[in-house]
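A single protein chain has been omitted from the complex, and every remaining protein chain is retained in its original position.
Entry: chain A
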Amino acid sequence: MHYLSAHEIRDLLRKREVTAEEVTRKTLERINEVDSKVNAYLEVFEDAIEAAKEIDKKIAQGEDVKDLAGIPMAIKDNICMKGRKTTCASKILENFVSPYDATVVERLKDNGAVIVGRLNMDEFAMGSSTENSAFKKTRNPYDLERVPGGSSGGSAAAVAAGEAYYTLGSDTGGSIRQPASLCGVVGFKPTYGRVSRYGLVAFASSLDQIGPFTRDVEDAALVLNAICGKDNKDSTSVDVKVEDFTTYLNKSLKGVKVGLPKEYFGEGIDNGVKKELEKAIALLKDLDAEIKEINLPMSQYALAVYYILSSSEASSNLARFDGIRYGVRAKDFEDVVVLYVKSRSQGFGREVKRRIMLGTYALSSGYYDAYYKKALKVKTLIINEFKKAFEDVNLIISPTSPSVAFKFGEKADDPLKMYLSDICTVPVNIAGLPAVSIPAGLSDNLPVGLQIIGNYFKEGEIISLAHGIEKALSLNLRPNL
């Protein structure tokens, strides 16, 4: 039962073959059974049973409940839930209790979701392996000696290990798609502005976007249906009609033009990854899609742009953690400046400090033009290049991650090496486009992810192609736990 999809659970609930309470108990048991190995959860909500019982009552009374009603799910620990801790896997927020619900949480609750816990992540979403969590090491369910990817490593591992039917994560440079790829699940980053960021602890506000991890593409459509849409509490959320994304499932792909950017299949991409992708792409021809080689030479600059912009924004966003209004306050301070310095230096971990320093430097007097402004100009060129590409093709396919899951410690000491994990995903955030990672196969028994990038607000088209490939591959990956 742990490996059923959310839509299968929905159908069982509607046919009254199971109750939400049973499903939730089973999920809590599963967490109890495997999370000592996987370590996806920072906290499990045993009282989730109560929310499940409410849904059962509604179903018993013959009420029409929504698609996600009664289905256990969990949330990355940088998204606020009223009355629950939100730590961002940082010591500085160790005791922070959120006084309000994020808009996505409010929407999920309105849909009857049963939230069973908070999930581990890289501290403040900075990292690609979840090794930067101040609290625990999440392990890849396919190989416990390897990382689950990051920063939403807990969200990906929980779905892969059958510890939740779906989860939410956040993606600033690949933090949904890369761990989804490494854990063999579906991870969807919507267009910037599709999903409200209200209640998501900000890392880089111009790039951050919330999205789902699911077992299949149909579930991704269901979760997007629930969380997308304009929100008055986030002025960057966009008022674009939210279609029913499930109407994009089972569509013919005849005549759909798919671009393969040469630069994303070149140097730095492991052969095992390339091989699995080539197999999946070969299937596209049987589905009558048109395949076209394209060029995105500006993408090679996206990672440099990303590290300047995201660190600059982080240095500004994380200035709020000063030990005054919330968070841990250091002891022994003579004055308020020492209080700030000590609270921040003791509360933040190494990578977070490194990014704050880099961002502060890039924004400091004398360097602003050379770094920050230069990055914003190259961002224009990256955007223009994608826009031009989408004049010729509907969708773009690339690897999600240049390699399969790597071992703990393998990249932890070299920030640049770690940053390269995001080389295929970062350009998408710079341009604000939607993209998904779906499983493409296994290389050395480890999952390989395929990324599909769409034009602005074309999540539906992405779903059609992703669903087509998923059906053609019919992988049904499961770890041996």
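Basically, a contact is a pair of C-beta atoms (placed from the backbone, for glycine too) under 8 Å apart; a residue touches a chain by one contact, two chains touch by 3 or more; residues count from 1.
Just so we're on the same page, contacts and distances are computed from a predicted model.
UniProt records the chain missing from this view under the protein name "Aspartyl/glutamyl-tRNA(Asn/Gln) amidotransferase subunit C", selected from "Tryptophan synthase beta chain", "ABC transporter ATP-binding protein", "Sulfide dehydrogenase (Flavoprotein) subunit SudA" or "Aspartyl/glutamyl-tRNA(Asn/Gln) amidotransferase subunit C". When the omitted chain is restored, the residue from A:V18, A:L144, A:L287 or A:A304 that touches it is A:A304. Of the candidate positions A:D47, A:D335 or A:E391, contact with the hidden chain is made by A:D335. The residue touching the chain not shown here, chosen from A:V23, A:A375 or A:C424, is A:A375. Contact between chain A and the absent chain runs through residues 95-97, 99-100, 192-193, 206, 232, 235-236, 238, 300-301, 303-305, 307-308, 315, 319, 322-329, 333-337, 339-342, 344-345, 348, 353-354, 356-358, 360-361, 364, 367, 370-371, 373-381, 383, 415-416, 430-433, 456.
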